[in-house]
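Every protein chain of the complex appears in place save one, which is left out.
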Amino acid sequence: MEDFLVGLAPPIIRGILLGGLYVVIALGLSLVFGVMKLINVGHGDLVILGSYFAFAAMGWWGIDPFLSLVMGVPLFFAFGFFVQKFIINRTFRISLDAALIACFGISIIVQSLCQAIWTPFARSLTTPYQLQTFAVGPVTISLRYLLDFIGGLAVMLALREFLRRTYLGKAISAASQNKTVAQRMGINPSRVYSFAFAIAMACAAVAGVLQGLTFYFTPVSGPPFLIISFGVIIIGGLGSMAGTFIGGMIFGLTQTLGAHLSGGSMLVQMISAYLLVFIVLSVRPQGIFGR
Amino acid sequence: MLETAVLSVDRVNKRFGGIVAVKDMTFEVQAGEVLGLMGPNGAGKTTLLNLIAGVYRPDSGRVLFQGKDITRCAPHKTCHLGIARTYQIPQPFTHLSVRDNLLVTATYGSKKGDTFELDEILDLVDLSKQKGMIAGDLATISLKKLELARALASDPTLILLDEVAAGSTDAEIPRILDITKQVRKMGKTIILVEHVMKVMVEAVDRIVVMDKGEKIAEGTPGEVMKDEKVLAAYFG
Partner (left out) sequence: MKIPRLTTLVSVAVLVVLALFPVIGIPLTWLNYLFLFFIYLALANMWNLLAGYSGLICLCPHAFVGLAGYTLAIGTWVGVPFQVGLIAGAVVAALFALLISYPVFRMRGIYFAIGTLILPEVLRVWFSFWRPVGNIYQGMGAGYSVTGVAGVTLGDTYWLGLAIAVASIFLVHIILRTRLGLGLKAIRDNENTAASGGVNVFQVKLYSFLIAAFIMGIAGAAYYIYSPRINPVGGFSIRWLLMPLMATVIGGEGIEEGPIIGAAIVTFLTFQLAPYGAWSLFIQGVILIAVVLVVPQGIAGFLRQVGAYRFPLKLFQAAEGKIHKNLK
């Protein structure tokens, strides 16, 4: 029994660290959902696009993925701004369903673009430090999992400070809580939406790098991350950053513990997260922390 | 409990999170009666209607309709049993025609399924000319009439009217009063939530006054209007 409990320590630690990755991935989705009540079903694919961008940067210019973010973040930011401005904002005037379909279109476009350029072959961001591990007491920790956790924490805190301290951040918060009042205060909701989506895309770029270091990816790796991110924000409850963080941990743990307890079954590992989201959706969509 | 009571609300309680919406509510409605439900904003009137119609389930207490316990019944069930309701802000089937709006409740809500009566109902609420129009294109006043028509189409025994006169001009109020009286003549029992005093006083037999979820007065319009607690609730 004792052995069993002690044996749980590594997967628990791994799960918590891995949770950081899911937090970063979910943050972009959460921001867009919170501000414009839209679930971008292409979000997972955009994160994978971020992974492919870093991959390309490594392949063409030989630069480290984190360094490629110097280019990647502004590029994704601009891309997000224009997508929101010229496409999604327009669909809002038509109907909410139109926005959903447009996002689905983006998902298809991104998936097929990645497939056309980089083939369906599985890729990974292989760096010299990627597979490094080190020991903390009796436990071995992978560097990339630790980077996921640090990344998750860092992006989350940066975003929180941004929303609280900067004018744009406060405008975004205001518009997400009450559009009409924000409008009367002189805030242009459409512009705010464009910036919000842009920031979400910037987060996706970072998430893409972290994801690419942690897992192998293909052009169709997007939807699983979409589903997990959705699960994270549902469990964490909308509008709660702490909730999102805990949500990420929960999904990280679900995967690592699922793998551990099932003797390394890939089937369990992959399906357990999906089932968790499904159950939460049908039982308590407002989440554990939500309003 | 009297034999003739169509509806009996028995110590019903409902809270949402920390807020008590309805507290210890008890009253009865007799067959053929028009009962008014009054109270300042936030008193819990619409919540009470929702509890009767089955949209919400009481935390405790019972709702009895014609002797049957409908406390745990879903909204479509209460409709089948004979309770119809209108919404404060009209909720039509926006893409369907006016007549089709009625057809839905007539087909699904009533036991008879008679559709020729629909034209009579439309006539009663002055919507005959618009029967082919798409509901989404109607003016607000017509939408309110449509609410009532839709409720009547399910051939109910009890109708819950939620502010059917709100937003009407002074010129339209006599017509609304008239329609209410005609519905009563059809043998229906009515619970009327209304802020427009003229309608309330002239259309109802008795009034139940609510404040902060509780019943604070019950009686004829004359009695209730003089009640201290009622005056205090409205005017502080």
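Per-chain numbering from 1; labels A and B assigned in written order.
Quick note on the criterion: a contact is a pair of C-beta atoms (placed from the backbone, for glycine too) under 8 Å apart; a residue touches a chain by one contact, two chains touch by 3 or more.
In this text, all values refer to a predicted model and were calculated from it rather than measured experimentally.
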Decide which residue listed in A:Ala56, A:Ala98 or A:Val139 touches the omitted chain of the complex.
-> A:Ala98
Write down which of A:Leu18, A:Leu31, A:Leu49 or A:Ile106 is the residue touching the left-out chain.
-> A:Ile106
Could I get the residues of subunit B that touch the absent chain, sorted low to high?
-> 53, 55, 74-76, 79-80, 84-85, 87, 91-96, 100, 103-105, 107-110, 150, 154
Where does subunit A touch the missing chain, residue by residue?
-> 39, 41, 87, 90-91, 94-95, 97-98, 100-102, 104-109, 111-113, 115-116, 219-220, 223-224, 226-227, 230, 234, 266-267, 270-271, 274-275, 277-279, 281-283, 285
